[in-house]
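Structure, as structure tokens:
Every protein chain of the complex appears in place save one, which is left out.
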Amino acid sequence: MKAGLLIFLIFISWGLYANSFTAMDSPWDDGKAIILNWKLSPMTRNVQIQRITDSENIVTVLNTTLPEGEFVDSALEVNHEHHYRLIAQFDEDTLSLETTATTREQWFYMRKLGFLILLVIVCIAIIYYIQSARRGKEFYIRRIAGLDSMEEAIGRATEKGRPILYVPGISDLDDIQTIASLTILSHLAERSAEYNTELIVPCRFSMVLSAAKEVVKEAYIKAGRPDAYKAENIFYLTDDQFGYVAGIDGIMLREKPAANFFMGSFYAESLILAETGFATGAIQTAGTAQAHQLPFFVVSCDYTLIGEELFAASAYLSKDPQQLGSLKGHDFGKLMVIILIIVGVILEIFGISVLKDFIAGASS
Amino acid sequence: MKRSLPLILAFLVGFVVILSEFIPHRPFNQIVSTLEQWFMIISGFAILLGQISLIRMNTHKIVNKLPDWQYYLAGLISFALMLIFGILWGMQETPGLLGSGEGISSWLGAKPFDYLFTNAYMPLSATLFSLLAFFIASAAYRAFIIRGLESNLLMITAVIVIIGRTSIGTMLTGWLPESMQFWHFPILADFIMEYPNSAAQRAILISAGLGIVGSSLRIILGIERSYLGGEK
Amino acid sequence: MISFMNVFGIWIAAFFTISIFSFLYKDNPFYKLSEQIFVGLSAAYWLVYIIYSIMMPNLFTKLIEDFSGNAILLIPAGLGLMMLMRLHPKTQWLSRYPISIMIGTTAGISMLRYMKSDILEQVTATMINPFSAPDAAGVVGNLLLIIGTVTGVYFFYFSKKQEGIFQIPSKIGIWFLMVSFGATFGYTVMARVSLLIGRLEFLLRDWLHIIT
Partner (left out) sequence: MKLTAIVERRIIYSVLLLAVALPLIFPIGWTTEVSDYTRIVYELVETTPEDKVVIVSFDYDPSTMTELQPMAEAMIEHAWKRNQKVIATALWPMGVQMAEQAFTKVLLDYPEKKRGEDFVNLGYKVGGMVTVQAMGRNLMEVYPTDNQNTAYQDIPMLKNVRRLKDVAWISSLSSGVPGIKEWMMVARDNYQVPVTGGCTAISAPGFFPYVNEQRQLYGLLGGLKGASEYESLIGRLGSATTKMDAQSIAHLLILVFIGLGNYRAFRNKRRQNS
């Protein structure tokens, strides 16, 4: 009798112990996740959570021994009611709880707030400096050796009566480096039109070919030499990475350009181009933001634009106040990054991760 | 009009793409993948422009008997061959206009397109890629010279990492006692890769990233527009 | 026949391999031939590849199987055709629309992607407690990581005359860049030599049967 009472009491205490299992839509997201919470008696041996989909298919989403916890079930159907069952195993008994929740898609990703704020700060800074440049404020720009040399390279080609080779990288127009390269090409084309030096531009992609043709033609018109523009000097080789390189190598060996420019996005082929160019004795300038290829350009070219220098080039060459203003905006971003890192490191030393987590939210 | 409408389009598209990053609600969360798919389709059409440029150029050289015209003829023939094979019998599992060409495949051991791919395209591509081994040697010979502090740093780290990556490193400093393990070549090379190298790579990524953000912003705002060319 | 064609294929491959290598000595007819064949073959390869792997599944098959459901694909198809209008001088300006849409997309996507992965992620990865490393080497390494990143970023600071005291962090930044360039160079040697080994293995084993 006593034993029976005891068992009864234990049973009651289980019942009294707030065994809870809740599900709720994960807030501020794309409506594909549900947050599951459970809190069970500490005597729980094993917990299994199942998702019961419409066709009575049962998927086990979690298996754990933790008596309480939180789990996010993700990659779910949007705006849909989802049913869950929790099966808890105690020493001799099992308990089954059920709950439902509906996924909802919202209009803002809260975890990306840090990302948005920093992006807006950088953009506003850039726009602000562009505006103040428009109003006449002058900005200083430090020397970039690789760009000063452009004049020298064109001069050398003119002197020798040999062409200039310009390679706009091996990426398509979906890479900003290619677009930055086309901007540099426009300056170079203008100069070469003035000097009446031939400019050869082989392209890997048709889209780049189209844009490059426009850019060069425009530059020749601007320089007042539309007659000197040769459409056939800007051509397509092949979409293939190494096929393209083989073709350029052939051009370097046969046309013997006096100056080579490699600007844009480059991969493994960087050293093939630069070494072949070196062997032909051309004066070489390269520029890329592809960190892994920079060493090869640095060792084999006369001048190299490192990373951001590629993007600063158009401001540097044109001395256009708007471009210089934009560059000042980038510098503001750098200052912000440096301060963020230093503050972040100091906070980390004291064990505070608020700032890091706030910024990291976006990338998770 | 011919100039401003494209600029407005670029602005609208760019702005919507950025907005959609922060809005999890439909239709915004599908915009980017849709645009990316469109990009693929548009450039799929555009590839013809390049190919036509290639054919025109080669024919021009052949017809006018410019120097080396025979090689351009060979190029044109191989282009046509590969294209015809691909269209007629397809590639790999994809059938072409004439199906999968079982007859010719059993004769060649593969579809004609794949046969050319394996026996011509692949070796050409792999061999061209492998030229890098030679160029890395000649570049090292010429450029890793003791000159100033900066070029010394370049050379010394290169040498340490080259030694550390092979069994040479293990042999050279394997005898070092436990307390001096840090100076063991493979460990030192790993240290350089993990810390100073990562630091510089990060600096390049961050500043170039800012350059890209700025350039993108200028494009969206229509300040950077050289890609559109002239007015006419 | 298959075995003959197999052997023939290996001879073709060997011919092209040696022709490309011959370029290292000097430009010659064999290289010129291989180069042009390579350009031709690869241009056609990518054309065929794009037709079968991109245009068919993403456009044509979809339009044929379910036209009304995929009618939106007519927009990129139309833009693609506008791209082809470049071929005629009179209609060339039409290609500006697809180009500007593509560049707008590129700009938007790049801005987000680089802000996220190349700026914010790198910044948070550098926010570390340098003293949490288990050993002295780790602490030194972490400090180098932080100093290198900060001075490296400073090196790219354009709008300030880097003179006097402002020159110091910039100089340190360059040192880090140089160390990194040397390390990357050294690290890549092995992968590049592997490529050469691969080609020589082909020549010596599959072609000449000198090695097994």
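By written order: A, B and C. Residues from 1 in each chain.
Here is the rule we use: contacts are C-beta pairs under 8 Å (C-beta built on N, C-alpha and C of every residue); 3 or more make two chains touch, one makes a residue touch a chain.
All values reported here derive from a predicted model rather than from experimental measurement.
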Option touching the unshown chain, where A:Ile52, A:Leu76, A:Ala279 or A:Leu347 are the choices: A:Ala279
Residue in contact with the excluded chain [from B:Lys61, B:Lys111 or B:Arg165]: B:Arg165
Residues of chain B in contact with the chain not shown: 92, 122, 126, 133-134, 136-138, 140-147, 155, 158-159, 162-163, 165-168, 170, 174, 193
Touch list for chain C against the chain that is not drawn: 24-26, 188-191, 193-198, 200-201, 204, 210-211
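Here, only the chains that are shown with their structure count from here on.
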Joint neighbours of chain B and chain A, given as chain labels: C
Of all other chains, the one whose Cα centre sits farthest from chain C: A
Chain-chain pair with the highest tally of contacting C-beta pairs: B-C
Centre distance in Å when chain A and chain C are each reduced to the mean of their C-alpha atoms: 14
Averaged-CA centre spacing for the pair chain C and chain B, given as whole angstrom: 2
Multi-partner residues of chain C (each touching 2 or more other chains): 20, 23, 32, 34-36, 38-43, 45-47, 50, 83, 86, 99, 102-103, 105-107, 109-112, 114-115, 119, 123, 126, 146, 149-150, 153, 156, 177, 180-182, 184-185, 188
Overlap residues in chain A, where contacts from two or more other chains coincide: 119, 122, 173-174, 176, 179, 206-207, 210-211, 237-240, 242-243, 246, 254, 291, 294-296, 298-299, 306-308, 312, 327, 330, 333-334, 337
Chain C partner contacts - residues on chain A that touch it in the complex: 114-115, 118-119, 122, 139-142, 173-176, 179, 206-207, 210-211, 237-240, 242-244, 246-247, 249-250, 253-254, 291-292, 294-296, 298-299, 306-309, 312, 324, 327-328, 330-331, 333-335, 337-338, 340-342, 344-345, 347-349, 351, 355-356, 359-360, 362-363
Interfacial residue positions of chain C with respect to chain B in the complex: 1-2, 5-6, 9-10, 12-14, 16-17, 20-21, 23-24, 29, 32-52, 54-56, 58-59, 73, 75-77, 79-81, 83-84, 86-87, 93, 96-112, 114-115, 118-119, 122-123, 125-126, 137, 140-142, 144-153, 155-156, 173-190, 192-193, 195-196, 198-199, 202
Chain A to chain B touching residues, read off their complex: 28-31, 78, 105-109, 112, 116, 119, 122-123, 126-127, 130, 172-174, 176-177, 179-180, 182-183, 186, 203, 205-207, 209-211, 213-215, 217-218, 221, 232, 235-243, 245-246, 254, 268, 271-272, 274-275, 278, 289, 291, 294-296, 298-300, 306-308, 310-312, 314, 322-323, 326-327, 329-330, 333-334, 337
